[in-house]
Structure formats: structure tokens, C-alpha cells
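Okay, handing you the structure first.
Heads up, one of the protein chains got dropped from this complex, but the rest are sitting where they should.
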Amino acid sequence: MSFIAKPKVSHPGLPRNALGLSRRDYEGSMSTLCAGCGHDSITAALVQACFELAIPPHRFAKLSGIGCSSKTPAYFMGTAHGFNSVHGRMPSVATGANAANRDLYYIGISGDGDSLSIGLGQFAHAMRRNLNMLYVIENNGVYGLTKGQFSASADIGTKAKKGEINDQPPIDPVLVGLSMGATFVARSFSGDKAQLVPLVKAGLKHRGFALLDVLSPCVTFNDHEDSTKSYAFTRQFYHPAVHTDFVPPAGRIVADYESGGATRVTLHDGSQIVLRKVSGDYEPTSRKDAFTFIQTKLKQREYVTGLLYIDEASRDFHDISGTIEQPLNELPYETLSPGAKKLAEILRRYR
Amino acid sequence: MSFIAKPKVSHPGLPRNALGLSRRDYEGSMSTLCAGCGHDSITAALVQACFELAIPPHRFAKLSGIGCSSKTPAYFMGTAHGFNSVHGRMPSVATGANAANRDLYYIGISGDGDSLSIGLGQFAHAMRRNLNMLYVIENNGVYGLTKGQFSASADIGTKAKKGEINDQPPIDPVLVGLSMGATFVARSFSGDKAQLVPLVKAGLKHRGFALLDVLSPCVTFNDHEDSTKSYAFTRQFYHPAVHTDFVPPAGRIVADYESGGATRVTLHDGSQIVLRKVSGDYEPTSRKDAFTFIQTKLKQREYVTGLLYIDEASRDFHDISGTIEQPLNELPYETLSPGAKKLAEILRRYR
Amino acid sequence: MQQAQDRVNDFCLKVANVNGTGSASANSLLMKSLFRMGIPVTGKNYFPSNIQGLPTWYEIRASGDGHLARTATVDIMIAMNVQTYAQDLAEVRPGGYLIYDSTWPRADSLKRDDITILGVPLAKLCNTAFENVRARILMKNVAYVGVLAALLDLDLTVIRGLLEETFANKAHLVEANLQAIELGAAYAREHFACPLPVRARTMDATRGHIMIDGNTAAALGCVYAGATVGAWYPITPSTSLMDAFKAFCQRYRLDEQTGRRKFCIVQAEDELAAIGIVLGAGWNGARAFTPTSGPGISLMSEFIGFGYYAELPAVIFDVQRAGPSTGMPTRTQQCDILACAYASHGDTRHVLLFPANPQECFEFAVAAFDLAERLQTPVFVLSDLDIGMNDWMCPEFAWDDSRRPDRGKVLSAEALEGMPAFHRYRDVDGDGIAWRTLPGMHPKGAYFVRGSGHNQHGAYTEDAAEYRQVLDRLARKFRTAADLVPGPVVQSAPGARAGIVSVGSCDEAVREALGVLAARGVVLDYLRVRAFPFNGAVQEFLDAHDEIFVVEQNRDAQLRSLLTLETNVDKRRLVPVLHYDGLPLHADFIVQAIAGRFDRGKAA
Partner (left out) sequence: MQQAQDRVNDFCLKVANVNGTGSASANSLLMKSLFRMGIPVTGKNYFPSNIQGLPTWYEIRASGDGHLARTATVDIMIAMNVQTYAQDLAEVRPGGYLIYDSTWPRADSLKRDDITILGVPLAKLCNTAFENVRARILMKNVAYVGVLAALLDLDLTVIRGLLEETFANKAHLVEANLQAIELGAAYAREHFACPLPVRARTMDATRGHIMIDGNTAAALGCVYAGATVGAWYPITPSTSLMDAFKAFCQRYRLDEQTGRRKFCIVQAEDELAAIGIVLGAGWNGARAFTPTSGPGISLMSEFIGFGYYAELPAVIFDVQRAGPSTGMPTRTQQCDILACAYASHGDTRHVLLFPANPQECFEFAVAAFDLAERLQTPVFVLSDLDIGMNDWMCPEFAWDDSRRPDRGKVLSAEALEGMPAFHRYRDVDGDGIAWRTLPGMHPKGAYFVRGSGHNQHGAYTEDAAEYRQVLDRLARKFRTAADLVPGPVVQSAPGARAGIVSVGSCDEAVREALGVLAARGVVLDYLRVRAFPFNGAVQEFLDAHDEIFVVEQNRDAQLRSLLTLETNVDKRRLVPVLHYDGLPLHADFIVQAIAGRFDRGKAA
């Protein structure tokens, strides 16, 4: 038997999906992130996508590491179980969860610090296993929750301004994904809901590891010392707490542009990045071509967005493991224990 | 003042380098690896290269993780300090050592398990920092010291036979190096001393992170269950210890072939791999071209060998850190302490 | 009656706010003003583990008697946060005051008759006075400082002075801030009877003192110890330690000619890498350290065991926060004592230093590097969030320019040149400490650092006897350590038969409690542990008392456990007094716990 969440009482006018659920039923608790944080835009896109897919919320499992980004699973699908693991180790938890029950939809939310610094190894090996999950990196180039240290990914704000791309080459999750054998590699921008929603849906439907890197500006800490608008700038070294204590009120950044086209987005601190959408005729089936194209554009400081690579033929984690179709956590004990007679047979070898 | 190791008394005929040292002076203690292990061939090449460079042995620092490969620093340059760290964490130790003294030559020896499984994160971040060191991966596709489990890198023996390259895509250190921003990326084969020696010398002279991936067959555990020559094959499941207890006597595998050419090498268990040397006119200056070329060849089960990519312009770890030229561990205390007067000045801010 | 109520230089005011509104600067302005008026003061910041929009509190205690611990009773509440208004209202002591932003009306339900509630239309005042949004938000906070200036009778010239220093290069900001101060002060003077009976009065009890947080002090200690390599991975509440080290170095560690750095800070990819970097640098002869907190210690534990067994110097600052696991990253606790003392698998034990305040953070930071090199082993400095991130008043740090670091037993190239052979792990001096060499110095010094079995010559071994020999020497070395680490601080009261043993940031609360208890006729001796292993003085104190209250901030009585294991005390004599809700310890808690017991004692 299966249970369905009772639709939340919400005024009748609200659109409903095939399950009779409204978008409200896919929402979670109130966000505690900074006003205007890109992560909240991604949360909204996730809610929209899952609502449109009309999958019962409790059939999702939400996992994350630690960071502002990793808090977001609390902000969508309140009736789905969530697992807020330790920093950088969500992929292993997702692997175990998936091993135990292959029938749920797994959404992993991580940050650039969570996945590219402390968690790089696990991130890479989850891709290598082609674990069946949607893996979203809310990429802001900084450690938000610990107040703005640079992360291993390009610092979007500063990089564009300084352009020191070769100083300490940023680790680009998309390039990593391509070289580690991810079977679904996409990139988008938090403010581009029109592009995000379909990518999320495609990722959830992909049978294997779907990497979705979402550039998601940090309102508060893209506001670096070297930005003339920076709050810190107005002070001389005096009281550490002060620097990051004030968060200027900021609105969300949105980007809406045509496929094939490019758009210049201005971030909270005035720095700019260029997003280029892959055009309709882009063929996302060659690892090396994707690598070449993205690398070339990065050199020109352009972030290619869209579905960049997909391989639907590869076998996923369970195929490779040869696991039975039925979820392991549902197998009755009787089918797992060889029983007393077999034990005697086994032990005969040890006489 | 500087100290030079007294040349070991060895018969006068021996060739000597500019320092008057013989090859013997660059050797270490007796190897305890299996007879015929590829790692020993790499050790020999390292001895030869360092001897030819005529650098005083004690000006090297040898570092490694854990594994058969990681034992090898004990087998060369006995008068150089060595650091056998914990499994997969040698890159961080090398980073600290290099931070403390930028004037030594650093040789890191690792294995495919040590660098691509447990150590992937540190390996990647050392490259990202462009740490000035030669980083050798003795790549045999297995965990030798723990008796032959597959590692994250392609299992050389089995892969060529089964060709299941897409099942669980192997992590190729060379592709990882290219996507993580390594500034010197090379590959060779343990049996190809003619190619190894110059690559080692070039790597040591490169100012930055020099990655040298060396395919180094494991005599003992490329002898897989599925190999008809395998010892295990002759037994049915009975006593675990037996399987790996016997190491068939084996000779070293050597490969000697022209640049531009390809050669097929037969491993101990009869499986084969194809090595293709980059030709003289190969241009190792484009990351993405290198990536494309190597990927294409890998798909054809060919390992491209030689210097695959080099970028001499990039600034190394110390340039980026803006560290003083003089090694930090040599700075006299007087130049490090601001002194009592300054302390009062500093504390005035906290009145 | 009025007189009776008078409380001059003895009050606690608490500001309830939302984080991200810039209140921290206003609060430190408030605290610093009292400090500059010569009044002993403490500030405790209770902030959430997020960046913007959640409740945050700042507690300021002024104490003419010089009590610097937190106090649990609030005299004046500045309730700026609607979300927590009810709770904040409830927290004010009877007879106390509550100030709120009356721009918007409060529900009558949210009233109390036993306290005085003062409404000030802060938002309205600032919105009329200031143009842009940012200023309006920020100045609202500065305005309540103005209100308090009037109510508490703060010295406005002091406030002006502070603002001028803070915004040195931005005169217009000084003006704006002063304007906001005046807004609030004027309104208060006009509508309320100023000053309140609870108020401040200039005195002279802070001369020669500073207000500084423990992380900054520890960073300063690292600079003066001559540390050149710092590796870290950001984690609350340790982050500001490396921030401060970097700031100090950028000012005092640049080469005159080239402007290049005489230090190297590596932001590692994680804590495993951070400690690896520290060990690598220490092996190579540089003084290196890493600041972290609980989760980092867990991640470092494999490498910490390596450092113990391979005998490499390293300094680890564990700025403890409430555990277990991620726990409460912005709350304080002393919960890593056992985790650090026995960190890593196998037979291991480590040297711990327990600073009680920023001054000791400075001194112990310096001592830690000497000990790490003298003993060739990782040394932990166990601070906590309360010490590390709150501003404490303490005497100005002193430095003796003749002081030189103790680099321990390192053989020079010359010494090696003259030696027949070098044995890395031999106990030549009988103190369990062997001589070491540095890479690159001399061929004869070469050896292989390894975490695998080795004999006294430094060679790999699987031989039972050779392996044991090294393990036994390590045990001897640890005994040597007991005489090298800082001894305890003992405070004796004539005729006391019972005592208190405590550690670290409990100190202020314990000393305040001792006074209260004495007044009640409960006289106790007091010993504050400052390091592990424990030296003779600790054993003596334990032997000298039938009943010993062990006051600490964790659930499982970790200090008591360590004393039980590592001294000869009969543990039944050790009475645990445990505070572990994440807030700093206060004297009342200790008094309740102990007095209660004595009263019961009488009853029985």
C-alpha cells in the first residue's frame, strides 16, 4: 500500500498536479538564508520541478552536507525525509541510502566548499559509481556559512574583476564531472528559473548521476574587501566581528535569456559574469568536445549553461552491482538467512 | 656552509657525476617488493635520473603515503630524509614541508590507491596549488599491499581483457591532472627506462607540480581469478590465506620503442596493453587538446606516454603565497618577532 | 527606597537583535564606552549559526567589583527583535528595565508590572534623520546606544572618542554615528528620568588592561612564538584565530625590501590536510600550527596519532564548541578534553594546555610551540568559544625581548658531521626524548619518518622487542612532559577541607562563586588545572581534600575522568559540577550546586 500526503488546505484557485497536490505541498519550512541569496532561487526551482513531475513528496530523499547551501533541503518538500550529514560527506550517505532503497528519488544539495574542498573525493567517487541521484551544487565561489573565505571554485565576483584565472586555477565542477565520468552534466544560474526547472526534471529522470552546477551568487560575501562598495572598506582593521555583521539588503538576481545567446549578469557587488546558453543544435554526447568547448569559453570568462553532456547508455550503480530489483530494505528476513541446515553445510568446510 | 655525502667506497671504474658521486650514492636500502615488481624499475630510473642531475642526495626530500609503491622511497637515496606518511595524505605533508623550506627538491611517490581513492582530494588540491614537486604515481590498477583489490584507476590487466571501460569508468590520473590544473603532466611505463629517466629529470626541474603517472604492473595481483594462469583458479573456495600466499617467480617487463610509435606489452598474467609514445612534433601546451587526444586514445585502449602537457608560465605555490625567497625554516627568530615595543603599539588598539 | 535601588557600576544589560543588522558594532561601542570609563566589563555574544535574519543576543555586564563572568540576571533588556520579544521580556529581573522600539505598538499581553518598560521610536527617529536604507538600519542600533548613554549616564566624550578611532578615515561616518547617538540620548532625556538608579559612574579599574578576544590573543602568541606556517580549514569558532594571525603578519611580517611574506598561510581543503601541512612543516623545521574545533579534531585524529608515534612537533588550537557532532557551532562547551587527551587509535596520549582567558591564550600559544619542539609531539591548546570569540578584559600582555624560543633537541650539521652515527629514536639522555635532525642539513642526519613499526635507530621493524622499546620510551617521554607544562593555579582559603578543581573558561565564575560561598560560610580551596599531563601540585591538592567539586562545561565530566585516570585520587571524592547547555558558566550555577550539597549535608 502507499500513502499520499493530504494536500495542504490552500485556496482552491491554486494549480494542482496529477496527484491533486498544489505547489504548497512541495514547499518546506521558512528559509533562514540571507534575503536575496541565490540558494533560495534554486529552492524555488526545485519546488516547481518536483511539483510538475507530480511525484509524491515523501518518495524523495533529500541529502546535504554542511553550509548555507546544505541547509536548503529543509526549505523544500517538508514531507520528505532529509539527511543533513557532515561537511563534504553527503555522497557517501547517498550511496548507502541508495544501496538500501533504489526506489526513492535522491536529491543531494551541496556547495562548492562542501563538494570541491573537503568533499572532492566523495563527490568524484559518487560520479564514478554513477549513483542514481540528482546532485546540485549551489556554487557561489565562497564559504558562505563560515563568512566568505574563497572556495576552490572560481570566485565569481573577484575572478571576473581580477581575471587571475591562472593564479590558482579554480576547480570547475563541470570539468571534474566530465573527467570523472559523470553521465549527466549540466550548469545553470540560480536566477534562471526557466532553464533550471527543466534541468532539475531531466536530472531527476536521468538513470544515473546527474550533476547540476548552479552558479548562485552570495549576497553577503561576494561583498569582498576589494570591492569599493564593501562595508569592510569603510573601516580599518579594528573589530573582526564588525566586518561580516552587517548584511546589506539585497534583491534576487534574475537572468532570462535565449538558448544559444549570452547574457551579462551583474552581481551584488557590481562585478559581472557572462552566461552562455548552449544552442539548440548543441550535441551533448561527447565528453571531450564538451570539455574542449567549456574550457575554451571559461578562458574567455564565459560560463556555458544548459545540459552539457549526457550518456544514457551507461549502467548505474545498481546495474554494476548486480543488485536485485526489489529494494534491499524490503527483502523479508526469510530470504536473507540461509537457515540452520545450510549453516551445517557451510561449516562442514571447516572440519 | 653545505655538507656533501662522502662518496661510498666503490670500485674506481664506476662512472661519477659532477659531484664526484657514483650511482651507488643515489641508491637506498634493499627493496622488499616482489621480484619483478614494476615499482622497482621506477626506483632504478629515479636513481639514474637523480645521479645524472648531480644534485646532492641530502638536498632531496622523499615523501610517500602507504602502499607497496609508497615503500619505494626507502629504496633510493639513503642519505635523503624520507617521510612515509599515512595513507593518501602525502600531498598535504609535502605542502607543509615545501612551505617550510622551498629550497629542497621534493619527490612524492604514491600509488593509484593512495592518490585516486583515499587521497584524491589531497592529490587534486596539491596540483591546484601548483606545489613545486615531482609527484610520481606508480600505477598498477590494484591495491598491492592489501592483496589485490581493484583500485580506482583502470585495472590494466583486466581492463584490456574485458574492455569494460565504461562500467565504472576508471579515474585516469592524467585526465584528473589536466582538469585540476597541473602544470606538468606526463605518463610512462615502468619498463621504459629510456623514457622515464628524462621525464623524471624534467619533472624535477619543472617549477611547479610535475605529475608523472607510471604504469607499473603488479606481478602478484594482476594474476586475477579470471586469469586462467591464476593460482587461485586451481582451487575452489577453501582457505583465504592460500590464494595470495604464493607469488610466482617473475621477471621484470621491459618496453623499448620509438617516439611516435606504439608497442604492445604483455603483462605477467598474459593480458596486454598498448603504449603510444607522443611523436616529436606533439605540442604539449594545450590542456584541452591533450585531454581530447588522451581520451580518444584511451577509448581505443591506448595509453599515450611522454610529456603530455606543460605550462612553464604559471606561478608556483610560493609565488602565489608571496613568500620570501629565503626558506622560512632559516629565518632567524629576531626577524620574526615584532618585539616588546611593537606589542605595546598593537595592544593600544584594544584599549 | 530610591537609594536602596541604586546600582552603580553593577548591572547586566542585554541587547536582543536580529543578526545581520550591524548591531555588533553598536554593542561593542557600548561595551568599550564602559571600559574606557574605567569600569570592569564583560561582553558575551550569543549569535546563531547563520548569517542573517535569526535572533542574536549581546550581554554586557559592568561590575565595579571586577567580576567578569557572565551573570544570569538581566537588569536592562534592549528588545530589538520582535520574534523573541516575549522571551526577552520574561528574562528581565523584577525591578529591571526593558527598552523597545515603540515605532510599532506592542500587544498589551506583552507587558509586565514588576519592571519598567521604556518605549523609544528608534525606527521612526532614524527614518526621519537618515536618507538611505543601509544607514537607517545601522543607525537604529547606534541610536539605542544613545538612549542608554542617557539612561546610564555614559560619558559622551568617551563615545565620541571611540567613534573617531573606529572611523578614522571617514569623518562623515563619525558625524552620522554621533547624530544617531544624540537622537537616542535626546529622546531619552526628554521622556524618561535620566539617569536610572541602575547606572554607570566613571572609576579607575581598567587602567593597564585591554579588551581582547582569545583567538586574537592566541594569534598574537603565534606571531611572537615565531610561527611561520599556519594551515587551517575554516570552522566556527576558530576562524577568527587565523584571520587575526594573517592580519598581524601582513603588518609585522613583511620583508622591508621586497614586501614578501615571512610567513605562509595555507587554507587547506579540509582538516586532514591542515594537520598534514602542519606536520610536514614541523618535520622540516618550521613552527607550524592549525586552529580548529571539535569536528576538525575528529578528522585529524589519524594524523595526530602519526605525530605522536613519529614524534613530530605540531600545535593545534581546539576552540571548543558545543558537541557532539556539528552540535551547536555558536555555543560554548569544554567537551573535547578526552577526545584530545587520547586522540587517535592505539596507545596514544597528548599534551594539553588549558587557557582560562585571552591572556593565557597568548602565553600558552607561545608555550605550546616550545613544548611541541621540546617534546617532539603534537600539543593542543584547548580554548573555547567563550574565550575565543568574546571580548575579555585582561591585563596588557607583556613581552621580554630577551626571550628566545626553545627549539628542543635538534642536531646541527656540525654536530652530525662529528658523530659516528645518528639514531633517531634512541633515548640518549634518559628523559625519553631522542634527538632529531632536519631534512637537507646533512647526509648523516637522514632517516625515515614513519607511522609503521620502527626501532630506536629509526629503521622499520616488526620485531616484538624493538617495537616495545620505542613504545616504552614514549611513555617515559610523557612522564617528562608533566614537569615541563604550566603548573596549576592554586588559591587556598584558611581552614578549607573541601575544594574546587576547575579548568579554562570556568575560572571567572568559579572565583566569583567562591566569594559568594565564603559569605555563606562555605569556605573552599581552589585549583585550576592548566595542563595535561598533571604535575605533582595537582596530586597534592587532590590528596589534601576529602571532597573536591570538579566544575566543568560538558555532560560527561571529562576533566573528572582525566583526573580519575591520570592521578591517584579516589574518584568518589570528586563531585561533578556540570554545566553544558552551551551558554557560558555563571557563578549562581556553581553556588546552587555546591551550597545545596552543603545544606543537605547539614540536614543529614
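All chains are identified by letter, namely A, B and C, in their written order; residue positions are counted from 1 within each chain.
As a working rule, a residue touches a chain if its C-beta (ideal position, glycine included) is under 8 Å from a C-beta of that chain, and two chains touch if they have at least 3 such contacts.
All figures in this text were calculated on a predicted structure; none of them were measured in a lab.
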{"item": "Interface partners of the hidden chain - shown chains only, full complex considered", "value": "A, B, C"}
{"item": "Residue of C:Ile99, C:Ala200, C:Val315 or C:Cys335 in touch with the missing chain, whole complex considered", "value": "C:Cys335"}
{"item": "Touch criterion as defined above, residue of C:Ser49, C:Thr166, C:Gln359 or C:Ser502 at the omitted chain", "value": "C:Ser49"}
{"item": "Touching residue (missing chain; options A:Ala61, A:Leu196, A:Cys218 or A:Ala290)", "value": "A:Ala61"}
{"item": "Sole contact to the chain not displayed, among C:Gln52, C:Thr71 or C:Ser561", "value": "C:Ser561"}
{"item": "In subunit B, positions touching the absent partner", "value": "32-35, 66, 68, 71, 86-88, 117-118, 120, 143-147, 149-150, 152, 220, 234-242, 244-249"}
{"item": "Positions on subunit A where the hidden chain makes contact", "value": "1, 3-6, 56-59, 61, 63, 73-74, 78-86, 89, 91-101, 103-104, 121-122, 124-125, 129, 318, 321-325, 328-329, 331, 333, 335-340, 342-344, 346-347, 350-351"}
{"item": "Missing-partner contacts on subunit C, residue numbers", "value": "48-49, 294-295, 297-299, 301-302, 305-306, 308-310, 322-331, 333, 335-336, 338-339, 342, 344-349, 450-453, 462, 464-465, 467-468, 471-472, 475, 554-556, 558, 561, 564-565, 568, 570-572, 580-583"}
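Simple rule for what comes next: only the chains that are shown with their structure count from here on.
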{"item": "Centre-of-Cα separation between subunit C and subunit A, whole angstrom", "value": "36"}
{"item": "Cα-centroid distance, subunit A relative to subunit B, in whole angstrom", "value": "34"}
{"item": "Where subunit B and subunit C are represented by their mean Cα positions, the distance between them in whole Å", "value": "43"}
{"item": "Set of subunit C residues in contact with two or more other chains", "value": "216, 269-270"}
{"item": "Shared interface positions of subunit B, touching two or more other chains", "value": "121, 124-125, 129"}
